[in-house]
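Only a single protein chain was left out; the remaining protein chains are all shown in position.
The block that comes next holds subunit A.
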Amino acid sequence: MAQAALRSVCAKALFTSQPLRLFVVPQRCHSLTRPLLKKEEVEVTFVKANGEAIKTKGKEGDSLLDVIVNNNIDLDGFGACEGTLTCSTCHLIFKKADFDALPEKPTDEELDMLDLAYELTETSRLGCQINLTKKLNGLEVKVPSTINDARSS
């Protein structure tokens, strides 16, 4: 449903002059240009600082930021720059083994933004830069407390 909605929004954004400022920027729709049929669902768990685990699903090729957005996961302030590598609010902390197994290493630009993240660890990444693959099925990542203060829930 979310996927279909996103697709139709992208189409609208492309084919009408009417600005759709509330919605995600078109460049973040890249994953939708791939064939939809072959995409498999990948299960991901986000663990908030207060211990609450949110189990959810994304599609292959989606970024972890896409997964949060498409599933309406309630994390205040997450993804403020909407995946354009200009903030560090989609900071996520991986388990060491998962971090090492990620297919793409962070670029300098991602590390530049991570430098400014709170609670930075050796296994930190930006969610907007991690695209789901089948191998990541069952992934569990920690959401730092500064993004989702326990008092806000």
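Keep in mind that, in the parts below, contacts are C-beta pairs under 8 Å (C-beta built on N, C-alpha and C of every residue); 3 or more make two chains touch, one makes a residue touch a chain; residues count from 1.
As a working rule, contacts and distances are computed from a predicted model.
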Key: Record-based protein name (UniProt) of the chain missing from this complex, from "DNA-directed RNA polymerases I and III subunit RPAC1", "Gustatory receptor", "NADPH:adrenodoxin oxidoreductase, mitochondrial" or "Chaperone dnaK"   = "NADPH:adrenodoxin oxidoreductase, mitochondrial"
Query = So which bits of subunit A touch the chain we can't see?
reply = 1-2, 5-6, 8-9, 19, 21-25, 68-70, 72-82, 84-89, 108-109, 111-118, 120, 146, 149, 151-152
